[in-house]
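My structure is below; once you've seen it, I'll send some questions.
What you see is the complex with one protein chain gone and the rest in place.
Per-chain residue numbering starts at 1, and chain names A and B are given in the order in which the chains are listed.
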Amino acid sequence: MVRYINVKSRHRNEFIDITEDVANAAKEAGVKSGICYIYVPHTTAAITINEGADPSVQRDIQQALTRLIPHEYNYSHREGNADAHIKSTLVGVSHYVLVDEGKLVLGTWQSIYFCEFDGPRHRRVAMKFIASEKCIEPRK
Amino acid sequence: MVRYINVKSRHRNEFIDITEDVANAAKEAGVKSGICYIYVPHTTAAITINEGADPSVQRDIQQALTRLIPHEYNYSHREGNADAHIKSTLVGVSHYVLVDEGKLVLGTWQSIYFCEFDGPRHRRVAMKFIASEKCIEPRK
Partner (left out) sequence: MVRYINVKSRHRNEFIDITEDVANAAKEAGVKSGICYIYVPHTTAAITINEGADPSVQRDIQQALTRLIPHEYNYSHREGNADAHIKSTLVGVSHYVLVDEGKLVLGTWQSIYFCEFDGPRHRRVAMKFIASEKCIEPRK
């Protein structure tokens, strides 16, 4: 079973906090201990886990990416979003989170962000859970 | 059990579409629902998932990486492939894909690419599958 979060971006470059959606999906899946697999089925978006307390961090990440990978450039791809594809590869579309005692194992400052690089668009984030208790083999 | 795909690159920088090989391995593994773990056991190569429809996207990604990480530079590593090591870290050697109803859960435009940064070489891509049906614990 694959679970989906619907995301609606409003800007070309935008980070959208999906931590709560992922936490709710983990609760619904009933996983006590295991892995939460997050996957973006798009080629101009990505997933990152980074600071959630100060929104300026997200802006700094977005601006650094745009400084390194400018929107306007002599790209071969003619759809005007080559920069978004490149950013997607640099940030990555698959990142997991550990689950323990029914909760996502996130650091104090960590939030999970859907990274939009070619918005505004309607997007989906796919998730799957594996519970480890039934999989781990005992030592002997 | 670890499965391997053999890849033969022909250029220094080259993306090789391994989507079908991964899909076939998933079929052979007989996984209906689970995770396909892809892993590159090399230090000058990587895995990315990005657009497969227009080959110019791959070229744009490769060129952006080379613009940011030039081949010739004042590197400490004396084997002439420091750039390839750096690109490997930026793109990453471990990326998974979800499996559902016996098929890879890929977005419409997504293909899986082996990224060669120090070819031509003979390479291997390792894969492992975990089926989730037997692992997910019911809610109660």
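Everything that follows uses one rule, which is that contacts are C-beta pairs under 8 Å (C-beta built on N, C-alpha and C of every residue); 3 or more make two chains touch, one makes a residue touch a chain.
Just so it is clear, the model here is predicted, and its values are computed rather than measured.
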Open item on the list: Tell me which stretches of chain B touch the chain missing from the display.
Closed with: 1-2, 29-32, 34, 37, 39-43, 68-69, 75-79, 82, 85-86, 88-90, 92-94, 96, 126, 128-135
Task: Touch residues of chain A, complete complex, unshown partner - done: 33-35, 48-51, 54, 56-57, 59-61, 63-64, 68, 90-92, 95-98, 100, 105-110, 130, 132, 134-140
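Definition applied: only the chains that are shown with their structure count from here on.
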Task: Distance from chain B to chain A - Cα centre to Cα centre, in angstrom - done: 18
